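Read the structure below first, then the notes.
Note that this complex is displayed minus one protein chain, with the remaining chains in position.
Moving on to subunit A:
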Amino acid sequence: MADLSINLAGIKSPNPFWLASAPPTNSGYQVQRAFEAGWGGAVWKTLGEPILNVSSRFAAVSFNGKRVMGFNNIELITDRPLEVNLKEIYETKKRFPDRAVVASLMVEPKREKWHEIVKRVEDVGVDGLELNFGCPHGMAERGMGSASGQVPELVEKQTYWVKEVARTPVIVKLTPNITDITATAEAAVQGGADAISMINTINSLMGVDLDTWNTIPHVAGKGTHGGYCGPAVKPIALHMVAECARHPRIHVPISGIGGISTWKDAVEFMLMGATGVQVCTAVMHHGFRIIEDMIDGLNHYLDEKGIASVMDIIGKSVHKYSDWGDLDLNYKVVARINIDVCINCNKCYISCEDASHQCIDRLRDENGKEYLKVREEDCVGCNLCSIVCPVDGAINMVEIPSEHPSMTWNERQAVINSLSNCNVDVK
């Protein structure tokens, strides 16, 4: 059994799986149920001034018959009195002292408001604070959430105000609804953040009802944009984590959020630089019990790899993530079809023919049996055929040794530039 415990900027938890600040962490009852199930930590649903919610609030994308590929909400922060939440946080932490209880906070961008709420939540014994600069709907219209989170100066200033009084580690939760998340991440670091978490939800309109022409979801015939999350957003979140992880001036731990449903997703986020992960949609879909497999699967993975502590995998893939200009132009892979495994659905053929480089031939063997073959000399190694292939092992992408040494675009341009600087006639 590997050591699954983590330490994120001083916040310790027995495993890297936290519940994200969201409907599953709305109450002490829920968070305690989650802890009973095995969750390592929970970020309490955002505390702030009391709000009013609407009905209905959620919607989801089904894809090819599968439910909840993507999920969206227009729910606001907690709708319960602060005193009630604080009392329940206190009770929860008392009952589960080894779990991380982090308070998510959102108030108006005023110094005294931040000071006041930080003091009140730290008084009940939270392990850390998470500043919600990401919520994209409702609160943003009042200058909070992502309205703050999209302006680096506001992120820096508010983080600074919090840090003036905070005694526990401060995590700044970032919005993905921005061109370059490293700008706000850096601002958070400048403001003194101990860690950053990402991503919050992405602006979204889930759909339009084909019969009523209402938005999905709608509130009395009217809709608004919501926050998008769930499995569909994972690649977006992973990219943002990776960008922050490799950024030289963003040197604080990252709590990864966005479409994490399984232990495998968690491993990917951690390899890409996250110290731990936060989960919401998968729990909304299946309940707290999914933690059992997340812990179990992570354990087996680490044991199989001979890794003693989950902390040892953090950031191990970051150096492999780079810019396009650093990729080797002379590296080549080609598709190879294993006809013993192939079931002849011709999916690879038609995708290559219509959407790629027309390099798969439909042939017949001496018995008249159809088979597919890649013309390797014409294959550009795009992966499309292997992506659409429904059978594992039927198409392998095979490395072809290059006659040329590695050469990236940046290296190539550097050579060209140096040659032209020397005024050498390259013809």
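Everything below uses one rule, namely that a contact is a pair of C-beta atoms (placed from the backbone, for glycine too) under 8 Å apart; a residue touches a chain by one contact, two chains touch by 3 or more; residues count from 1.
Criterion: contacts and distances are computed from a predicted model.
Colleague: For the chain that is missing from this picture, which UniProt protein name fits: "Tryptophan synthase alpha chain", "4Fe-4S ferredoxin-type domain-containing protein", "NADH-quinone oxidoreductase subunit J" or "ABC transporter permease"?
Modeller: "4Fe-4S ferredoxin-type domain-containing protein"
Colleague: From the list A:Q32, A:S56, A:N299 or A:N344, which touches the chain that is not on show?
Modeller: Only one of A:Q32, A:S56, A:N299 or A:N344 touches the chain omitted from view, namely A:N344.
Colleague: I'm checking contacts with the chain that's been left out. Which of A:L363, A:V391 or A:A414 qualifies?
Modeller: Candidates A:L363, A:V391 or A:A414; residue touching the omitted chain: A:V391.
Colleague: State which residues belonging to subunit A touch the missing partner chain.
Modeller: Considering the whole complex, subunit A reaches the absent chain at 64-66, 343-347, 349-350, 362, 390-391.
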